[in-house]
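The complex appears here minus one protein chain, its other protein chains still in place.
To keep things simple, chains are lettered A and B as they appear, and every chain counts its residues starting from 1.
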Amino acid sequence: METENIVEIKDLYLNFYTYDGVVKALDGVTLNIKKNEILGLVGETGCGKSVTSLSALAIVIPPGNIEKGQIVFHASNKNFDILSLDEKDLTKLRGRYISMIFQEPRAALNPVYTVGEQVAEIYFHHRKEEMINKVLTELEEDLKKASGLKRSIYKRDLSLYKKMLENPKSLSLRIYSKIPILRRFQNRMKKVAKKEIIELLKLLNIADPPRVVDMYPHELSGGMAQRVVIAMAIACNPYMLIADEPTTSLDVTVEAQILYQIKELQKKFNTSILYVTHDLGVVAEICDRVAVMYAGSVVELADVMTFFKNPTHPYAQSLLESIPRPGKKFVSIPGTVPSLVNPPKGCRFYDRCKYALEMCPTTKPKLLEVEKGHYVACHLYGE
Amino acid sequence: MSTKKGRFAELKKSMQPRIKEFKFTMSRVRKSPLSLAGLAIVLFNVCIALLAPVIAPPTQYDPFMIPRDEKLGWRYEPTGPSSTHLFGTTSLQVDVFYGCIWGTRFAFILGIEILAVIVIIGVGLGIIAGYYGGVIDEIIMRFTDIILAFPSLILAMAFVAALSRSGWTVLNAVILSIILVGWPGYARLLRSETLRVKSEDYVEAARASGASDLRIMAKHILPNSVYSMIIVLSLDFGTIVLTAAALSFLGLGAPPGYADWGRLIYDSVSWSSSGFRYWWTFTFPGIFIVLFVLGWNLLGDALRDVLDPLYRRK
Partner (left out) sequence: MLPVTYTVSDVEMDTLFEVESLKKYFPVLGGVLKRKIAEVKAVDDVSFSVLKGECFGLVGESGCGKTTLGKTIIRLLKPNAGHIFFDVPKDELEEIKKLENGDPKSRRLKELTRKYDWARFGASKLKSIRKYVQIVYQDPTTSLDPRMLVKDVVVEPLVAQGIARGTKANERVIEVLEKVGMSEKHLYRYPHEFSGGQRQRIAVARAIAPNPRFVILDEPTSSVDVSVRAQLLNLFTDLQKDLGLTYMFISHDLSVVECISHRVAVMYLGKIVEFAETEELFKKPLHPYSQALFASIPVPDPTKRRGKPPPLLGEVPSPINPPSGCRFHPRCRLAVDICSHEEPILVETSQGHFVACHVVAPSKRG
């Protein structure tokens, strides 16, 4: 069944069970990400955008718990119901079909391993067979040209690698991997991996990749570290990339570089991207469609031109109004985000909304299509 | 309007948020059975210590001198548990039950005295070293290095021996020795906490507000380092009492007939060669020691688990 969506989130409810009460973080989130598009997910602190993006990978941080809902991931010809998969299947998906990059690049990198080692970890986890096959072809070439002692070494290496493919947990392999001198057979694979990694880093415009591969995360600048993280995320050419505020902690000139990079990569690899941010400028710069979240649900979903020209939901309108403009007084949204422990029964934006109607505090508005591809959850446009 | 009533109302109001925090801490303690056990044991010990005069009425001028049974005379050999002597007697017919009960009280007094002085010295020096850095820091840290270079028990023994020779009573010597051996740990802990807190924005903001060094140390650094100190304190209580008991056991502690667990065990050593024949002489004091130290250890562990997430929650 060919759909144009790559991920569909249907009616997701998520609660956090804390000392202060049950925090109803997600209240029926419905969202879809199309193939080959960049969807911006906008909202303020506490609206649930990060939680939503993590849930797409079925990562729920305790004391959270998904109450209801469905997340469907459409790969090339298969459909995955993410929330019903077990850990084993999920680890096969994560990093390979769906990847994620986070806000703090240096927090996402392990400080005691070099860049090369960390990227290699991704390769060895997901693309091991490919690597081994490459090694095998190389070995067979060398075997033809070698003689004498080298020949016997290559023969032994060949058998070991073949065994890696057939029976990775075999005893002889395990022994060989532990003993220092015999361990050298792994060097070939490491070299192959290193070549791949350098190519990957070149793709991200990292200067002098052979030097960077041996550097530790603390030696990298913020922009470079984020590029490394992105490299790790696209190493296996995933169908979808989830980016959780990746440029928020970077300087504005570096942010411009990374945004350009992401856009180029997206065009080259046709990856879908879910870009979570609170910066409307970034949304305008790279996104194709925008989804706005408020207090746990999606309030507006539209393509980016329509959204900026004609924001429909009162909250979206207020957001755009609050962008500082020189010469004008700053416009803010009165009031504060409601407590999610005791959320209001109806529309959660009711007490801050200029256009509140009678039914707003009692019934929750549903996300409806007001024009083609433009969805709003507001009683002003309801049935 | 600084009336007495006004000030009291203000005090009550400022205590309220702290009480709320305390309740939160207690709720976390309640969740772990081991921490509850630790708390229960410690409270049990506190009760015994407080009720000592009721449970085992003193008969001599110094209530810590264990009464001997006159009827049984000056016989060396310990007599077993009986209706008059619940835990039996040890050499020279000293009542073990009395010794254990009053030993609890003595342990608390010892622990509190020693810890109070250690905390004052250690915290003071630690914060000063961490805050000022430079030469002061180096000097204080070298002192701690010197003391920490020695195994604590052996150093304490040496101090006790030296001090009792220069005219100190043995008990006071024990207290001073454990203090001397114990303060470096706290100094180091507070120094590292001070370094951590010193780099926080609010300390610089306090400086921008014109706060003097003393004010910053007392009102900002100290309250923020208190949590880790409390954890170490509760764990140390047991250790200190254990050290004091160990010193008594080695003969460098309480005088004969004193209500101290270590002393009781010292007296029981000569009778343990016959195996378990005179089991009551060391078993009961031993149980009391184990229970005491266990209670404080569990409580300390529980506090560590409870107080650390408190940081994360904020």
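By definition in this document, contacts are C-beta pairs under 8 Å (C-beta built on N, C-alpha and C of every residue); 3 or more make two chains touch, one makes a residue touch a chain.
All figures in this text were calculated on a predicted structure; none of them were measured in a lab.
Student: Based on the whole assembly, the unshown chain contacts which displayed chains?
Tutor: Visible chains that the missing one touches: A, B.
Student: Just to verify: which one of B:Leu43, B:Ala205, B:Val269 or B:Ile287 makes contact with the chain not shown?
Tutor: Looking across B:Leu43, B:Ala205, B:Val269 or B:Ile287, the contact with the absent chain belongs to B:Ala205.
Student: With respect to the chain omitted from the figure, which of A:Gly148, A:Pro180 or A:Pro324 is a touching residue?
Tutor: Only one of A:Gly148, A:Pro180 or A:Pro324 touches the chain omitted from view, namely A:Pro324.
Student: Hey, which chain A residues sit against the chain that's not shown?
Tutor: 44-45, 221-224, 251-257, 259-260, 278-285, 304-305, 308, 318-320, 322-333, 336
Student: Footprint of the hidden chain on chain B, which residues?
Tutor: Counting over the whole complex, chain B touches the hidden chain at residues 1-2, 13-14, 16-17, 21, 200-202, 204-212, 215, 219-220, 223-224, 314.
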